[in-house]
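Only one protein chain is missing; all other protein chains are in place.
Letters A and B mark the chains in the order given here, with residues in each chain numbered from 1 onward.
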Amino acid sequence: MAYEKRFDERGFDELRPIEAKVGVVKNASGSALFKIGKTVAIAAVYGPRELHPKFLQNPQTGILRINYNMMPFSGHGERVRPGGSRRSKEINMVIQNALLPVINLKEYPNAVVDVYVELPQTDAGTRCAAIVAAAMALADAGVMMKDLVSAVAVGKVEDKIVVDLIYEEDSYEHGSDVPIAILPNSGKVSLLQMDGDITPEDLQLMIAKAKIACQKIYDVQKAALKERFKKTQGD
Amino acid sequence: MTHTTRENLLASFKAGVHLDGRKLTEYRSITVRKSVTRSAEGSAHILLGETELYVGVKLGIEKPYPDTPEQGNLMVNAELRPISCEKFEVGPPGDEAVELARVVDRGIRESHAIDTHALCITPREAVWSVMIDVCTVNATGGLIDASGLAALAALLDTTFPKNTDTIVHYEERTDKALPIDSYPVPVTVYKFGEYLVVDPLPEEEEHADARLTIAMTERNTICALQKGGVSPLTADEILAMIDIALKRAPELRKHVLR
Partner (left out) sequence: MKTEQTSIVEDKTIAVPGEVIAQGMGFIPSTGTYRENENIHAARLGVVSVDGKVIKLIPLSGTYLPKLNDRIIGKIIDVLMTGWRIELRGPYSAVMPLKEATSSFVPRNADLTQYFALGDWVVGKIVNVTSQKLIDVSMKAPGLHKLKGGQVIEVNAQKVPRIIGKEGSMISLIREATGCNMIVGQNGLVWLDGEPQAQLHAVEAIRKIEDEAHLPGLTERITAFLQGKSE
């Protein structure tokens, strides 16, 4: 069977509408909101701050801690009981690994940089949206970073490679889901996961398409960060 | 590390203002939006000053409780998420979150805001369950009142999904609204020495002697009360606090009924 038209009628390489805003959680050191289609991620950074308990402290370097949470009413279908799950533990880990390559934690020995991501509404691509929001929040917090991080979920539905999956595509029985995070200035990949059945050629194409899509997301991240401080710079 | 000494705060209250210049029984600016998340059957977002939170309502079909075989179920859960304040930690709801959830729950339940009999599908077998979740995004005081207001807004926003017997088809929404019969609104009044105030800032709240949450219906009856804080209250103080709630509840309710 061929995938002729996407469920939401987008082009195969087309991203859903995206929106970003920085400085949305006033109590935090830095924060950002990222919306891609119906997936909404709010990220906030607290820190660098003192790490408790003391035995977790590392005198050589600060540590990065991620807590990702989908609000109980945010998913398709039934209410999701709050609290961590194996899935959220894994997502915390991959988000952490996606962000670690760019953050200069050696500047903050013994300290912790806490990143919290809350999702009030989801429609696939959640870990990628979380990474995009978290990268902006970290920059907003003034954390030393070599680069931002951008991310998108690419996939394969029947015979077509598609960019930015929605829920129907993500849960499609004969589909593949490949979340990818890219460091925009070096083009390196910091998150790569795959569920499904693809060929190596598929993957090569997916990575290439992800880079193009991430460039567009990066432009929006940049604009949102600069917009945040434009007022203080004068027009 | 924002902080005020108690003496400085009382001097401010004596001059008739909060530290941010508001009158003692004046709330910070409030904005309520409904239908903010399409995955919930009903939802609302509230801003009270800089305090921000989401409330979502999910509906499901479950067995009724044995002592209410022909009525639907109601559950309120609140999470003081670590994203919203540096003092909140990762983990299950602590005392503060549990108290908040239970106070909001009582206001809704005791006022019979939801016609729970209308939620019955098959007596003793299947009823609709209303599950309300409060999630904070930025916490700078006023959480109980903001949660109660937003919960009411979310309930007013709620419509039933389609169902065949006990199977719910969440992707298909109906036009049928959740039947709401009453509009309870919580007003929490705080006592600082001889002063009674509403909506204290966090740096003010830490000096409070006691507080009383009064859930008020649109008929000006009280449907729930919760006293918090260590100091006791005199009967006169309680009546004075209720008087403040009577005056403030209608304008709070306006934000939700629009």
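Here, contacts are C-beta pairs under 8 Å (C-beta built on N, C-alpha and C of every residue); 3 or more make two chains touch, one makes a residue touch a chain.
What you see is a predicted model, and the numbers here were worked out from it, not measured in a lab.
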Tell me which residue among A:Val80, A:Met144 or A:Ile198 touches the hidden chain in the full complex.
A:Met144
In the complete complex, which positions of subunit A touch the hidden chain?
29-30, 47-51, 59, 62, 102, 104, 108-112, 139-148, 183-185, 221-222, 225-226, 229-234
Chain not shown, touching residues in subunit B
1-5, 7-8, 11-12, 14-15, 17, 19-21, 203
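The rule we apply is simple: only the chains that are shown with their structure count from here on.
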Return the distance between the CA-based centres of subunit A and subunit B, expressed in whole Å.
32
Considering the complex alone, what residue numbers of subunit B touch subunit A?
36-40, 43, 50, 52, 54, 56-58, 60, 77, 79, 81-86, 90, 92, 131, 133, 135, 137-140, 168, 170-171
Subunit B-facing residues of subunit A, complex:
25-28, 38, 40, 42, 44, 46, 49, 67, 69, 71-79, 82-83, 114, 116-118, 120-123
